[in-house]
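With one protein chain withheld, the remaining protein chains of the complex are depicted in position.
And then chain A:
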Amino acid sequence: MEDIVIAIFRSGTPLIYVALAGVIAQRAGIWHLGLEGLMIAGACATILGIVLTHSIWIALLGAIIICVLGSVLFWFVVEKLKANQIIAGLGLTGLGLGGTALAVQSIFGTQAAVSAPFGLPRIGSAFGAFGSLSILVSIMPIVVLAVWMMLRRTRFGLRLSASGEHPFAARGVGVNPSVMRLVALMLGGVLCALAGAELAAGSLQIFAQNMTAGRGFMGFAAVIFGASHPIGATFAALFFALVGALGIRAQLMFGDRIPHDLLLALPYIATVLGVWFSTQLRGGTKANNSFGELRDQ
């Protein structure tokens, strides 16, 4: 039982961070399909940072800077160049996947996985079996709570939500929705960097090409499943992690009787079902990208 809980936290934490990034963007009115790209950029930057500087903190800072820059680029393309959000987001994902491969290739001259001598600090053996989890897992509940407080219990959060749901209303009280989106995406960039860092340096200490394997998109699915609510998205992400952990467990138990591929597909099937289920239970903010919001006469 304990190992299942640990497995859920281990695989769920990156999902939660990336989902929170998606929630903030969604509330500000951006369908963030670039999460995958930012997440892998964060993972790559963390491992490369450790290898090159031998400091986890400089590596984390580097990952955050890279992801925030990627978010600013996304914002510029969407808001200033008026590109379609979905296409731009997928482009960002492509940039992340390709860019990280290029970075590894150009530094190490090989496509192989890069391993780091050490990863994120662990919680510590005082917590028994949980001690092997990274500190990013331990601060995760605090981050979730902080994002919830910011979005739902501050005026800033209200204005950010209004920018997504009803930009014209935001403008009417003197808020610039475009600036709010920039802020939302930059905050999301920080969270994506943490997601990537946890994925690559939380327990593995390795970076491999395409190692996010759709987790960014699963995080986005958690946003929809959780009705763009930080707590809801967190539980959605934990649910996906649970299904994943059960899938691995099932693989060990019935691996010879059930096709291997089917078990591997379980989390993704759960994602699809989860999103379908959440549309049955409507609620929360639905970001609305109204065209011609400043209609005149």
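The rule is simple: a residue touches a chain if its C-beta (ideal position, glycine included) is under 8 Å from a C-beta of that chain, and two chains touch if they have at least 3 such contacts; residues count from 1.
Just so it is clear, contacts and distances are computed from a predicted model.
One subunit of the complex is not drawn; among "Cytochrome b", "ABC transporter ATP-binding protein", "Quinol oxidase subunit 2" or "Fe-S cluster assembly protein SufD", its UniProt record names it "ABC transporter ATP-binding protein".
Touching the chain that is not shown, out of A:W57, A:F156 or A:F254: A:F156 (per the contact rule at the top). Among A:I4, A:L102, A:V173 or A:L273, only A:V173 touches the chain that is left out of the view.
Contact between chain A and the absent chain runs through residues 149, 153-156, 158-159, 161-162, 165-166, 168-169, 171-174, 284-286, 294, 296-297.
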